[in-house]
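A single protein chain has been omitted from the complex, and every remaining protein chain is retained in its original position.
We call the chains A, B, C and D, going by the order they appear; numbering starts again at 1 in every chain.
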Amino acid sequence: MPDFEPKIVAFVCNWCTYAGADLTGTSRMKYSPQVSIIRFPCTGRIDFMLLLKAFASGADGIIVSGCHPNDCHYSSGNFHARRRWIIFRGLLDFLGIDVRRVQFSWYGRWGRSRATSACAAWA
Amino acid sequence: MKTGFYPGCSMKGSAREYSESLLAVAAALGRDLPEVPDWNCCGATAAHNLDPDLALALPARILAAAEKEGMDEVLVPCAACYSRLSVTRHELLADEALRRRISGLVEADFRGSARVLNIIEWLAAIPGLEGMVKAPFARRVACYYGCLLVRPAGVVNFDRPEEPQSMDLLMKKIGAEPLDWAFKTECCGAGFSVSRTDLVAKLSGLILEDAVARGAEAVIVACPMCHLNLDMRRPNIERRAGKKYHIPVIYITQALGLAMGLPAKKLGLQRHKVAVKFPAANSAAKDI
Amino acid sequence: MARIGVFICHCGENISATVDVGKVAEAAARIPGVAHSVDYKYMCSDPGQQMVQNAIREKNLTGVVVAACSPRMHEPTFRRACAAAGLNPFLCEMANIREHCSWVHEKGDATTEKAIDIVRTLVAKVKKNKALQPIKVPVTKVAMVIGGGIAGIQASLDIANAGHRVILVEREPSIGGHMSQLSETFPTLDCSQCILTPRMVEVAQHANITLHTYSELESLEGFIGNFKARIRKKARSLDEKLCTGCGLCAQKCPTRRIASEFDAGLGLRPAIYVPFPQAVPNKPVIDREHCTYYLKGKCRLCEKVCPTQAIRFDQEDEIVEVDVGAVVLATGFDIKHSDFFPEYGYGKHKDVIDGLQFERLASASGPTLGEMRRPSDGKVPETVVFVACAGSRDPAKGIEYCSKICCMYTAKHAMLYKHKVHHGKPYVFYMDIRAGGKMYEEFVRRAMEEDGVQYVRGRVSRIFERNGKLVVKGADTLLGARPMEIEADMVVLATAGVAQAGAEELAQKLHVSYDAHKFYAEAHPKLRPVETNTAGIFLAGACQAPKDIPESVAQASGAAAKVAALFSQAELVREPLIAVVDRQAPPLYSSCVGCFLCQSACPYQAIEKEEIRGRDGQLLKTVAKVNPGLCQGCGTCVAFCRTKSIDIQGFSHEQVHAEVLALLNRGDRDA
Amino acid sequence: MESEKRSIERGALSRLVEQWLSQGKRVLAPMHSGDKVDFAWVTSLDDVSLDHVQTVQSPKTAVFPRVEELFSFRSADGRVEVRERDLGALPEIVVLGLRPCDAAAMAALGAIFNWDAPDRLFSARLARTTLVTIACSRADEHCFCTSVGGGPGAVAGSDILLTDMGQGAYLAEIVSAKGREAARAAGPLFAPAPGMDKESRLATVAKAFSPDAIAAALERMFDAGGFWEEQSRRCVGCGACAYVCPTCACFDIQDEGGISGQRLRCWDSCGFGLFTLHTSGHNPRWLQSQRWRQRLMHKFAYMPERQQALGCVGCGRCSRACPVDMNILEHLRAVAEAKP
Partner (left out) sequence: MNALREKARELLAAKTVQVVIGYGRGSGGSARAVFMRAPAQAAELIFDATCLQNLAVYLMKPEVRKLGKAALVATPAALRTILQLAAENQVADNSLLALAPVGEDIMPLATFAAIEAHVAAADHDLSAAEGAELGKFAAMGLEERRRFWEEQFSRCLKCYACRAACPLCYCTRCTVECNQPQWIPVPAHDLGNLEWNVMRAMHLAGRCVNCGDCSRACPVGIPLYLLNQKLISDVSSVFQARSGMAARSDNAMSTFKPNDPEDFIR
């Protein structure tokens, strides 16, 4: 399906991953324009309802990315987020929604290209 | 709690007195020690120089046989066998793929359910040992642990690797007076006994020198290899040192047997190169 | 009706090279609520900012979206510009169409389409932005320094000299810390008393510093700028005002054979004692565990001899409550004492001692008055072996880090030994020499070449006593790992530097995080070494990790600078991007149901309980309330709250919801 | 006008259903789903369940669906273009197997929807719906149609009323003009009705109360706070009773989509707190007891007074669906016996 253009929304934390995306920009790395970024103070702030709303509004793939454990600017936001992701992912899978459509990651600078390739490959 | 017994080659060969004294003590304590059925050589130091898989396969086959027999733990009196079996069990439990491969190799399913015990662990676990003592072994003794009984620390997890105390405590239980000396875990020359006897003479010599200097009346060991070098190589030691050492070297099971009043013959004392007798003069116990 | 201004930047041609900025401006103009949409070559330039300000004034815009570079770059710039034009700065958002769009995609419709998407997303967000005012939190301009070692002393002096009051809390009867126990210090061999005592006196006499010795922190509540500390002043059994420090009581006290902590157990002290001659304050304290009066109710000799009747046997601990605005943790470190090395005979042979004990032997105020005599029989040791890395860099012993200062003080010890025993033969067993400071390498080189210290590169395997001598078995790896034995008269172990006893409990009282070895965790190892993750609490010295005196002093001054910066403003001004719990009209009062599970989600303990009472005072509801001083705006509670009662300003539910819908072409509804 | 009596065999009825489907009509009938019976779009008579007392949900979904689009709108270049629903495109529906009370309920719905400003969408749907009712041969403790002017064999509201006469034959009373049109279109499928005795096949439903007495009692009880609290203590405030009720007509309006999208109408219930929440935060019916009072007052006091039509047809679905067993019959008797 060459013309199928997956719409991918990236929910990212403002510290590691947003800065990572900026760095990906300054080093002129290319990735698919289908990925758009929404900024949050921390992955702890990303509510599962938003992922749901993104799917309901037509997103094909979702990336949720934040700082590595122990690197969180607020010390524990990513830990809390991880625990919710584990349960939310289990529920989505239970409901028959393909969890490969939601990619969780701890991403630094090189993340952007790897993320899009993952989602694009899926698409 | 079913305890199996893995004799290994030395207990049937050069260390028959260790086996005799062990079985005599066990009988006296009312503890039966069924041998692991169809046991094979543990590979000792030779196997892992030849082939790492062989070094794991031999002990794995032994432990698998013990498990099939329903043994919860296996007493391994010889320190070298004890070290090989412990290391094998540790590595196979840590790596599931390796466990499956080695089990396949020996066509026996090794599960790792049987624990590996050395002689001190087994004796220490027997309640009321003091009560069994009829003739306290009132001698000043130097407890010699050797190298393999307490190492590698991370795997064996038995006593403190650098400064062990467990044998000293056991000897105190049977009335002995363990001395504080510096060669508890220094090497006796081990396998060089045949190829580099001169080295053994030097290293074992140093051990005996320190023991005698501290006034020890006997050296207590728990490993056939240590006994071999300290006892059988005594002429080489004396020739190199240019002086005589009369200090006897006995197994912990023999010391325990003597303390329990078992006859010397049953303990195999007559098999030693260095006569096992204590000059009346310097035995402190005699004066009480 | 929203009146949004959209400003598309070419960024020279960084953006316009791949994004059709004209088309984006056109598309933006068509978004409902956009009243002004232009593009310009350099938005962040002065003319560019001028354009924004003029548009705000002419079209009285209610929101601004600048589509240009990353908000991490110019958000402050444009927010200041909007503020200058009278628009609340938090009604201005940046749409990142450079790093996240023009730079990372090829030229083409898709890229321009994405730029429009991003602009539409941020326009939707800005419509839901609220005008926010920075949070102003009052600051109590008093600092509390915990720990009276060199780091605590330096921090206190710097803060006090910056004109602020300081409360220095020290657990021991005197300030000075481990430095006061040292004989000389590397690399200059200054006598530690000579360079430390003046500072201690300066602290005691400084008008701005209140000194609480023999005291510990009982509890700390509150938040940056508004801490409430309760300090427990342990009873010295002495009235400090009356006591002149004459020392008669100590001389007369019959119970004399107590191991002196100051002399690291080598010397003895009476039950009523002054730790060391230069102690500040120079007032004794009664050791209630050993004083005969407290054990058997008899004696009271010190009371009789005291010329000023200053002894108070019935004195009780006293709790002092103080308000402080900042806390500097300078509790220092300790060296490993326990039977950590049975194979070295530490604790079994009296002549196997640790570094601090050697310092006391070498110190003029030490038990041997500076003469090099060994603890067992007082003889002068002819051969001394110094063992470096005794515990450090040894994962098997559970301490894998390098304690940093042992190489230096071991070289110093060897040098001091040679200066006192010219014919003595010092050996040092080492793995690697770590002498990275200024004049450090030269110092160690001098010990080797001028003072003839025999450095042996190898580990010591065992130390045992043989006819009066300490046999040190080791190996010299530089000579083919040849095993060697040295018959020594004394052995000094440079044991590992570990966290101070009680460090963990203190950290829990202050909600400061610490690592596996109980050293306090800095906010960022490279960029914020003197701050912690808890706002208002700073670090100085070895409590953060083992370090030498120069580094501790530098960190202390760094922490003091941070405190001074904090106290420089009348009020603490912080970005208002923090969480707020919703309040509504009666009868609901708030959608929060008071389950308080958000409290366990908050890493800063910023969520408190608030009781809502009716006019008649009857309790209606207990709901959550966010403390603006503590909340750092991570939003973990916001995503957790089931009823969406807690929201974070700047990333509120409405804002992010609008962003998601706008990004996925659902667009926002209100015209 | 006396309704014309005919009869129809089960086989003929099945062919009639196929005829309707072939004519592009959609057939709504009770179907088994799990251990419950509910209305669903059927494709043949075999799907239809005929042996149940009452379905979980009412057939009102044919004329007042859970969610329906009122109109859609598109916004381009600042102008908003509204596109009305094409009423002509609404499907022709035949509801087969509903009960006489459900048929009577359509009138109650009409009383609300066409009260002052006629609802064109509802009326269009009703006009396109043919009601082929099956009289009740069995009833349970929750049925009380006879107390509210209905009956197991009442013809009111139906287009054709079938009564199962046993051995696969049905008495068919052609009631309305639409019924006659349907019977005519069915042609030979309907046969003459040789003296079938309908009464003997009908269930018996005891009369429990008189609606006028209830209406009169309710007039005086608006402020009887304690009574309503006592009555509604068990109620946990969900919307089940309203959503299964054939006569509940309350709805909520929601706009969905963004700049372009649709305006949707969907069911709502006076049992919800949000129903009467004012933007100021004030809520006249803050407590559950006040909402329960509203349910009874609307159906048994306000509607008779303003629309001269009872808001309840006695189908008993609300009692059966209630998770906490709020039995409306019990509560109505309590209202009747309550002393002022």
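As a convention for this text, contacts are C-beta pairs under 8 Å (C-beta built on N, C-alpha and C of every residue); 3 or more make two chains touch, one makes a residue touch a chain.
For clarity, every value in this text was computed on a predicted model and none was experimentally measured.
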**OP:** Specify the shown partners of the omitted chain in the complete complex.
**Re:** A, C, D
Subject >> Identified contact with the non-displayed chain, of D:Trp20, D:Phe209 or D:Trp267 >> reply: D:Trp267
Subject >> Touching residue (missing chain; options D:Gly11, D:Pro118, D:Gly168 or D:Pro323) >> reply: D:Pro323
**OP:** Among D:Gly34, D:Gly88, D:Gly195 or D:Pro284, single out the residue that touches the unshown chain.
**Re:** D:Gly34
Original post:
At which residues does chain C meet the chain that is not included here?
Top reply: 588, 591, 593-598, 600-601, 622, 640, 642-644, 653-654, 657-658
Original post:
For chain D, which residues reach the chain that was dropped from this view?
Top reply: 33-36, 38, 56-57, 66-67, 140-142, 229, 232-234, 236-240, 242-244, 252, 254, 256, 264, 266-269, 272-274, 277, 287-289, 319, 321, 323-325, 327, 330
**OP:** Please give every residue of chain A in contact with the chain that is not shown.
**Re:** 48-49, 52-53, 56, 69-70, 76, 79-80, 82-99, 103-106, 114, 118
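Basically, only the chains that are shown with their structure count from here on.
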Original post:
Where's the contact count highest, between which chains?
Top reply: A-C
**OP:** Can you check how far apart chain A and chain B are, centre to centre, with Cα atoms defining each centre and the answer in Å?
**Re:** 60
Subject >> Length of the line joining the C-alpha centres of chain A and chain D, rounded to whole Å >> reply: 48
**OP:** List the centre-to-centre spacing of chain A and chain C in whole Å, with centres computed as mean CA coordinates.
**Re:** 34
**OP:** Could you list the positions in chain D whose residues touch two or more of the other chains?
**Re:** none
Subject >> In the complex with chain B, residue positions of chain C that touch it >> reply: 341-343, 348, 396, 462, 464-467, 471
Original post:
Mind pulling up the chain C residues that touch chain A in the complex?
Top reply: 70-72, 96, 98-101, 103-106, 110-111, 113-114, 117-118, 121, 513, 533, 577, 601, 603-604, 632-636, 638-640, 648, 650-651, 656-657, 659-661, 663-666
**OP:** Over in the complex, which chain A residues touch chain C? Could you list them?
**Re:** 5, 7, 9, 18-19, 21-22, 24-26, 28-34, 36-42, 44-48, 50, 53-54, 57-59, 73-77, 80-81, 84, 112
